[in-house]
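Note that one protein chain of the assembly has been removed; the remaining protein chains are unaltered in position.
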Amino acid sequence: MATLNVAGVTKRFGTTQVLHGIDLDVTDGEMIVIVGASGCGKSTLLRIVAGLETATTGSIRIEERDVTALEPAERDVAMVFQNYALYPHMTVFQNMAYGLKIRGRSPEDIRRRVAEAAGMLEIQHLLERRPRQLSGGQRQRVAMGRAIVRDPKLFLFDEPLSNLDAKLRVTMRAEIKRLQRRLGVTSLFVTHDQVEAMTLGDRLVVMHQGRAAQIATPMEIWSHPADTYVAGFIGSPSMNFLPGVMEAGAVRLETGLLLPVSAPLADGHKVTLGIRPEHLLIGNGGLTLAVELLEPLGGETVVHGKLDNGTTVVAKVPTGSVPGDTLGVILPLDKLHIFDAESGLRL
Amino acid sequence: MAAPASFLFKGKFLPLVLLLPQLIITGVFFFWPAFQAVYQSFLREDAFGLSSQFVGFENFTDVLSDPTWLQSFGRTIFFSTAVAGLALSVALFLAVQADKQIRASTTFKTMLIWPYAVAPAVAAVLWLFMFHPNIGLFGRMLNAAGIPWDYKLNGDQAMLLVIIASAWKQVSYNFIFFLAGLQAIPRSVLEAAAIDGAKPMRRFWTVVFPLLSPTAFFLLVVNLTYAFFDTFGVIHSITQGGPGKATETLIYRVYTDGVMNLNLGTSAAQSVILMIMVIALTMVQFRFIERKVHY
Partner (left out) sequence: MLEKRSLWPYLWLGIGVLIFAFPIYITVIGSTHDISTIGRGDVPLLPGGHGVENYSAAWAGGAGRFTTTPAAVMLVNSLLMAVLIAAGKIAISLTSAYAVVFFRFPFRMLAFWLIFITLMLPVEVRIIPTFQVMVNLDMTNSMAGLVVPLIASATATLLFRQFFLTIPPEYVEAAKIDGAGPMRFFKDVVLPLSVTNIAALFVILFIYGWNQYLWPLLIVNDRSLETIVVGLTKMIGTGDAQNEWNVIMATAVMALLPPVAVVVLMQRWFIKGLVETEK
């Protein structure tokens, strides 16, 4: 159990800059989820913390000890891999025991720890099997077990749920969270799945093009996204973005609608207004959508529509409330997000 | 690969230690003799082997203008083509039969595969037992039937015997690869051809054989290399290159010139010529494999 400090970490592969200076401070026992689209650098960051890659610049400290130059084995971290990386020729027991054996633990100590971890994961009955005799979910548990027995300072998860089917993923997600709470081990969890991120993380790091676009709690990120990228990435369906211009302290949308949103900006400044589909209310006097597609989800229906100027707008409304070809929606002012049109940053 | 190197281990010294045994053996027993051969091919020793002098390409021109060498060369081409042709066609025929859905195909397979394990020299001895003019079953039968058979006197008969004995052993190898190649052809392709109305024979030549041609080409090169070099044992144990020089192939000649006659210069020149031939063959094979990869 430990704190983790990532300071000014950059990474360059040849001429490609993959990470542009990441700072992150993780408190003891915290579960941090690093989320982003593929290629954003999230896995690289995790692997730098693990010691599998070396940072080009910057430093990593675990429990106030500078580990930047240390080998993975010397960092006292454990990792769960996307494909689990269980050794196929070893039994479950041997897989879990391997790291302890290398560290020269006594056989009794190894047996006790493996039994304990296996009990926690309910895989005691699988200890003599080999990985290929296990289901995906069982392999996942063994991979977790391998990390747990080591009793490391840090757990690192590299998209460990992405090889599981949807239902199992939900179960395992809950299980990982439960275990992490119970063991209180500081954890970094990498995923591209925003639902996974929202449900698992104490805090999220939303990464975009090698930068941490926002580091905050899931609710903070959802309610106060730092920029249009974060706003669009978190939440499903994605937030609607409407271009507008400042006019007398209010925002004039391209459709002509004037919204009295106050922002300390000069007239003529271009902005982007954001509103989540579930925050649009049915009613007249706002925007009128030409309905293109309805996706009924049961109690709610997702409406895909277009404004006069061609901007696509998605609304999530109670099922049965869409009368015909057009739908009028109102934009509640307190649910609006204003971003600078040029930089995309929240205003 | 440019990107992550995390699946590599650090260290410069350890890998060199790991490579060392292979490199030393390759260096001492491969590169040293190969360079030695090239070096010696430009030298000539005096009659007593006391001194040697640089003679440029003289050894090569001697070899290449020696009519008996050229005869050996022609003989080797004929011999190799015959061995490869025989071994390949018999193997292909048997593989096609074994590929049909028949019972006990595994048993047949085992029965056809094992001659691979027989050393060329031993294969030669087996055929010698059958075709020896005095003690061989078939040798005596031929003589009794009025066909004068004695491979120790008749050069053509000697050639025929070494060809058969050499090809016999190689059929198994080709059979394994042809069968693997045939079994890799998707059934659906054959079914499509059948629906298109192609009769079995036509199906074989227009669909199966083209799909098998990479295997066939690969095997051709392997068989030629086999016939060039590995058949030394066959020739040495049946005919010793005779009668006369009727079965003296290039590799056999390197042996007689170098080992029996101790003529190092020309023997080295012959080795160099052989090396160039093998390298050429291998290059052809690599270019071909590369093309196959690009499919």
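Letters A and B name the chains as they come in the text, with residue numbers starting at 1 for each one.
As a working rule, a contact is a pair of C-beta atoms (placed from the backbone, for glycine too) under 8 Å apart; a residue touches a chain by one contact, two chains touch by 3 or more.
These numbers come from a predicted model, not from an experiment.
Participant: Which one touches the absent chain: B:Leu64, B:Ile77 or B:Val122?
Facilitator: Selected residue, touching the omitted chain: B:Val122.
Participant: Considering the whole complex rather than only what is displayed, give the residues of chain B touching the chain that is not shown.
Facilitator: 4-9, 11-12, 14-16, 18-19, 21-23, 25-34, 36-37, 40, 90, 93-94, 97-98, 100-102, 108, 110-130, 132, 134-137, 139-140, 152, 168, 171-173, 176-177, 180, 190-191, 194, 200, 218, 222, 225, 229-230, 232-233, 236-238, 240, 251, 254-255, 258-259, 264, 267-268, 271, 274-275, 278-279, 282
Participant: Taking the full complex into account, what residues of chain A touch the chain not shown?
Facilitator: So the residues of chain A touching the unseen chain are 50-52, 71-73, 77-79, 81-85, 87-90, 98-99, 102-103, 146.
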